[in-house]
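Here the complex is missing one protein chain, while the rest keep their positions.
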Amino acid sequence: MNKPMNKRKICVVITARPSYSRIKTALTAIKNHPELELQLVVAASALLDRYGNAVNYMIQDGFVIAAKVFNVLEGENLTAAAKTTGIGILELSTVFDNLSPDIVLTVADRFETMATAISASYMNIPLAHVQGGEVTGNIDEKVRHAITKLSDYHFVASKSAYDRVIKLGEDPEAVFNTGCPSIDLAANVNTNSAFNFEPYSKYGGVGSRPDLDKGYWVVMQHPVTTEIKASRMQIEQTLKAVHELNQPILCFWPNVDAGADGTSTGIRAFREMNSLHNFHFFKNMEPDDFLRLLINSKGLIGNSSVGIRECAFLGVPVVNIGSRQNSRDRGHNVIDVSYDSNEILAAIKKHDAKGTTETSNIYGGGSAGETIADLLASVALKFHKTITY
Amino acid sequence: MNKPMNKRKICVVITARPSYSRIKTALTAIKNHPELELQLVVAASALLDRYGNAVNYMIQDGFVIAAKVFNVLEGENLTAAAKTTGIGILELSTVFDNLSPDIVLTVADRFETMATAISASYMNIPLAHVQGGEVTGNIDEKVRHAITKLSDYHFVASKSAYDRVIKLGEDPEAVFNTGCPSIDLAANVNTNSAFNFEPYSKYGGVGSRPDLDKGYWVVMQHPVTTEIKASRMQIEQTLKAVHELNQPILCFWPNVDAGADGTSTGIRAFREMNSLHNFHFFKNMEPDDFLRLLINSKGLIGNSSVGIRECAFLGVPVVNIGSRQNSRDRGHNVIDVSYDSNEILAAIKKHDAKGTTETSNIYGGGSAGETIADLLASVALKFHKTITY
Amino acid sequence: MNKPMNKRKICVVITARPSYSRIKTALTAIKNHPELELQLVVAASALLDRYGNAVNYMIQDGFVIAAKVFNVLEGENLTAAAKTTGIGILELSTVFDNLSPDIVLTVADRFETMATAISASYMNIPLAHVQGGEVTGNIDEKVRHAITKLSDYHFVASKSAYDRVIKLGEDPEAVFNTGCPSIDLAANVNTNSAFNFEPYSKYGGVGSRPDLDKGYWVVMQHPVTTEIKASRMQIEQTLKAVHELNQPILCFWPNVDAGADGTSTGIRAFREMNSLHNFHFFKNMEPDDFLRLLINSKGLIGNSSVGIRECAFLGVPVVNIGSRQNSRDRGHNVIDVSYDSNEILAAIKKHDAKGTTETSNIYGGGSAGETIADLLASVALKFHKTITY
Partner (left out) sequence: MNKPMNKRKICVVITARPSYSRIKTALTAIKNHPELELQLVVAASALLDRYGNAVNYMIQDGFVIAAKVFNVLEGENLTAAAKTTGIGILELSTVFDNLSPDIVLTVADRFETMATAISASYMNIPLAHVQGGEVTGNIDEKVRHAITKLSDYHFVASKSAYDRVIKLGEDPEAVFNTGCPSIDLAANVNTNSAFNFEPYSKYGGVGSRPDLDKGYWVVMQHPVTTEIKASRMQIEQTLKAVHELNQPILCFWPNVDAGADGTSTGIRAFREMNSLHNFHFFKNMEPDDFLRLLINSKGLIGNSSVGIRECAFLGVPVVNIGSRQNSRDRGHNVIDVSYDSNEILAAIKKHDAKGTTETSNIYGGGSAGETIADLLASVALKFHKTITY
């Protein structure tokens, strides 16, 4: 007989579009797990039009939203990042009080995920963290490891992340190398990678509409929290390089991180100053479509974690620019360069000459979501821990 | 020539009475340092009457208050702890924005100190942490180590704390074993430990007024965050033991932590149920007076960190009850017992028979405040770090 | 056939114990109305132990709580009142966003009810206000009339209140003199007014336990927001008068308003300074029991609105002290005095000599709750209005 009352309630808080695509297969696996009940909370930029309104995709994908939390304070400066987190704590604590989850799950290391971690841990709700133990070197670095210290379970994405979480004094019995659920999505898409949509008509955007059949590059570059004053210069170097390249370019607008104003202004100014006959600019794209766009591209240019993670599994060539992905494990597909248009252009040309790259399973092989759901159903519930040394 | 414009601005946020007494000698040393300017921010329970109104002592001690932040949400439950932290972030980020400190300093591991740590680190202000690296085992454990991961400088109180912060992946060049500034205070008081005040008339309180010349014990027991439902039972075991002891008892009301309602109710009920002819109950006491009270007592009973720390230096006998001070380094003065009136009574009698205990410098020797001020004046300013492994 | 989907959703926000008893019959009528669905939100001091935990009574009374909102900031000062309101807006807007009510109903004029009014009106949700149009003269005065200007429907308690709301420029079609629902409760109790409980054993409290059969007076005095520094003096005058009276006194602790610390301190100090052989102090009492206590008493002394409102209907003698109820309509039962022990004592003796007073229907005759529910089911939904002049 069905006993729904005994299902563990798993509350997942999604605060941004990329976090949703990263965790989506885990959400599906939790939703479908006979012993789990999914409580999906959507917050921060995942609710906002100008950051892609991820909540709409969740609803399209068949998820029920348990609560919405608007907490993004305007400013795109560092004060706003702190305040957004403070408001998030105020609101999420009420949400958790009402939903009474058995476990709260938080994803990765965006600044506002700290609100989830603090609310849950302060309320003695067992806290699970996906993608701890990685190294990057910006404010995410502080946030990620602090969340590890607040978390009771760790679902890490690679062996080096596993080792690092153990070194941070976490009980090895609470650390699990599940691989990254974003790889699950990439694996699904990879089995059927043909374009099944027309990017321009489906996603609009501005700029010319270069012919994609002749090969194209994708540009996605976000501001770096610790280098916000340089964000405009950084995007300009990239745009200069791809302009000189003179091949079709599909360029995406940046995330909502501190410094995004600089990146956006840089893009706008570059558009006004130059005649860009083979550039198109997208605001955002559904994750599956974005992966198909990458698989069919000549490569990705910028500093998105997709280049490090999904593209390793898919074997998509990547020119990774600057410090944002510092110290993350690399597959065989990445050439690292600094914020210098000449270096960037040279790396693109090197990839272009070689054509393709080997694939790698360093971030998992495609079943992370189900592994996470199974663990959430089976781990002992606890919210009390002591450092191991 | 005096060049005040070049002084480093050191913003210290004090959120509770015990934190103030713990850090006081560092505040004085910062205030008096020729290259530093002190910005003292007072927040949370340090502003509230029913938690001893620490702000008044600061003003009496000659400190200027740069900003006051009221952020304690009522409830004394775990939701309120989260919300208090959220409001703290909202407010402190504005305060930091206005004060523009060069370094923010946060003290120890109370839940609301996380607000200081998040606001400063998210705003790219170098963050110094006093008393990281210790082990206790309650929610403070999570908070303390998470703050370590958000902090840029670590002023730890003992060798074992030093080792632990290094193991947490912090750069050894940013970790300093300064000893605990609360020991400085104890050292000062110890050189002139005679009673120079009359506790009953100076601090009021309720209950009988036993003759202190014949020897007395001090009771200070706080709720344990992870055991809040047991807080009433826990205090009752202690009160039962000291009632049977039948010696003069000076008992303090608990901190504002989650569970304080249980402790307070336990004390009130015990008072109404029993005829307590040699008990007096104090709400709070100035730190120096409290130390004199301890030095002249037969010992301290409960779970206050003063028993572990200052009493180690002073050689005051301590019966430490339960899990709150678990894993903290012990001097020679502590007998650990569980929440059991028989065990508690036996430990008291053992101390009573022996009479006195050896002193220990494990938490420093009396100059931590000046060491901290000197470091704040000399460390390289930075807010960017990477884990060491 | 029943079509529950068409039921209007009526969201009522209760922020304090007295507001609950005031509105209780309307809540019951909404809950039982075939065309309405009640969404009961409990916030602020209605959730807190030390203000009587009204939420527990609601649950006992069979109401389902749709959401709880902890928003009382500690301090009991004026800054805290503002902040409590700010937090209330942050939280209630999320609650309203999730509950999607057709009408929000707010009660009376406590400072934090402004949070309900602002959240609803800013979110274009039709707002109904119970007990607008009255005059008192403290901060409530500003709050009450400001809420009238934010509200779309007005359920007022008396003819003079009706006239005042019209004068404030509200459309007469949106103003309804329903009488006060608190009178409904008094009417119910009055039909069966015999003591069916023993106050001391049921409600505990401290002090002696005078014999109630010989006649007794009830004292309930709250701080006045605009006179907070005088709150201790004010209660002392009252206590002095009733001490001299030398008859049994049942005294209640004050509300959580700014100044409550002064009132509480005054009570505590008076208790310690005097031997009070016929005083008992209650923290709080269920509304029905409190009404029975009043009906069987010799009269009420203090500044509670119950004295003005329910006691008018019941004919209970009242000595009303000071400015808190200034300008509210009076029945035949009130003698107004200033904060002067002699005046207070003289008024008590005058009532005592006379024995009883006439009843009055100025605040309604006992069916306000049902009238309000019927109006909520029938008024045209609107959130847009223009001043009538």
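Some points to look at:
Every chain is named by a letter (A, B and C) in the order it is written, and numbering of its residues begins at 1.
Just so we're on the same page, contacts are C-beta pairs under 8 Å (C-beta built on N, C-alpha and C of every residue); 3 or more make two chains touch, one makes a residue touch a chain.
Every value quoted in this text rests on a predicted model; they were computed, and no experiment measured them.
For the chain missing from the display, the contacting residue among C:I65, C:L99, C:L168 or C:A346 is C:L168, taking the whole complex into account.
For the chain left out of this panel, the touching residue among C:A29, C:A66, C:I103 or C:I118 is C:I118.
Looking at C:L150, C:A230 or C:L245, the residue that reaches the missing chain in the full complex is C:L150. Among B:L90, B:I249 or B:I321, only B:L90 touches the chain that is left out of the view. Those residues of chain C that touch the chain absent from the view are 78-79, 81-83, 85-90, 92-94, 96-97, 111, 114-115, 118-119, 121-124, 135, 137-139, 141-143, 145-150, 164, 167-169, 225-226, 326-327, 383-387, 389. Listed by residue number, the positions of chain A touching the unshown chain are 45, 47-49, 70-75, 77, 79-80, 83, 87, 261. By the touch criterion stated above, the residues of chain B touching the omitted chain are 67-70, 87, 90-91, 94-95, 97-98.
Note that only the chains that are shown with their structure count from here on.
Nearest to the global CA centroid, when each chain is reduced to the mean of its CA atoms, is chain B. Distance between chain A and chain B, defined via averaged C-alpha coordinates, is recorded as 40 Å. Residue positions of chain A touching 2 or more other chains, listed in rising order: 87, 90, 94, 97.
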